[in-house]
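In this view, the complex is presented without one of its protein chains, the others remaining in place.
First chain written, first letter: the chains are A, B and C, and each begins at residue 1.
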Amino acid sequence: MIVIQPEDFDHGEQYKRLRARCDSDGAIVTFTGLVRDFCHHGRVSTITLEHYPGMAEKSLMQICAQARKRWELGEVTVIHRVGELSAHEQIVFVGVTSKHRQAAFEAAEFIMDYLKTLAPFWKKETTNHGPHWVDAKASDQVAFEKW
Amino acid sequence: MIVIQPEDFDHGEQYKRLRARCDSDGAIVTFTGLVRDFCHHGRVSTITLEHYPGMAEKSLMQICAQARKRWELGEVTVIHRVGELSAHEQIVFVGVTSKHRQAAFEAAEFIMDYLKTLAPFWKKETTNHGPHWVDAKASDQVAFEKW
Amino acid sequence: MIKILFFGQLKERLECADLNLEYAGEHTVVDVVQQLLERGEVWRPLAENDVLVAVNHTICAFDATVRDGDEIAFFPPVTGG
Partner (left out) sequence: MIKILFFGQLKERLECADLNLEYAGEHTVVDVVQQLLERGEVWRPLAENDVLVAVNHTICAFDATVRDGDEIAFFPPVTGG
């Protein structure tokens, strides 16, 4: 399931949904990304997430399809929020079920690493010193290339 | 937080607790292990989890302390159930928060890999062909040795 | 006709979210960029090194072929998640 929405999501409900559908799978891994309250420009009050409608959904679907080719997975959920979010709010959710814990861990991390480098979303942070676009991180490129 | 208990746990509540305490951390990873309904002996109806009281808690604490030495972590939660559990029930929960997603992923996987090899818990499965003790898996030893 | 979209900081710097361009034949993304650069100084950011391009929702190289009816998007490195 892939969802792009401005609304917040209920982590507990997402977990229940994964669990209800995971049949004989013994492992569930979830990742949640939250808005950090601090960046090197200062204290972050809000961020604004822009995305490329159409391509964003397609990109997430392709990333999940790639993960399914590499690992034997049951359910895969990706939720990415857009619009204005406050510090500490949930931004992104990745949930994966698998028969094997290593597959679940690796697939969830793979999806996040690919999302960070390929999915068309852009963050603008607003701090006490004003707004600025977030720069891409070299560490995300390194994480992407390890797969 | 380390808990060993016969009672089930509420994944949503555990996530909320991690999130409430994770301050400036931007990443939360959770792992849940469920009772699988099938093993090579047949269909599993229940499992019984035995543990070594005293050592089990100490072992989990040491594993979490080792994880904290390797990665910069915020909150770490490990819950392991004992006693009789039915197929599809939750067995174990690991939740980790960190500033960085790679640290959160790696620490959660490390804790599970170490728990599987070092923490004194033993599983007995009951299938349609009767009860049997679960054998240790070579793949768990491999996973342990990768760290 | 092709549709061209801009996102993120690039959209702000170009002061343009999207535009349509008369189009015939089969050229490459580089040719499209060249055509925009000829419109004036304001389009300069398009030629910067870190600009990414997607043709019909798929990231591709600047030598990718563009056909009539395609949707081209230019944007800075992505920073979601």
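Some observations on this one:
We take it that a residue touches a chain if its C-beta (ideal position, glycine included) is under 8 Å from a C-beta of that chain, and two chains touch if they have at least 3 such contacts.
Quick caveat: nothing in here was measured; it's all calculated off a predicted structure.
The missing chain, though absent from the view, touches B when the full complex is examined. Contact with the chain not shown here comes from a single listed residue; of B:R43, B:K58 or B:H129, that residue is B:K58. Where subunit B meets the missing chain, the touching residues are 33, 49-52, 54-55, 58-59, 80, 91-92, 112, 115-123, 133-137.
Throughout what follows, only the chains that are shown with their structure count from here on.
The chain with its C-alpha centre at the largest distance from the centre of subunit C is B.
Chain A has the C-alpha centroid lying closest to the overall centroid of all protein C-alpha atoms shown.
With centres set at the average Cα position, the gap from subunit A to subunit B is 23 Å.
Mean C-alpha position of subunit A lies 26 Å from that of subunit C.
In subunit C, no position touches at least two other chains. Residue positions of subunit A touching 2 or more other chains: 33, 112.
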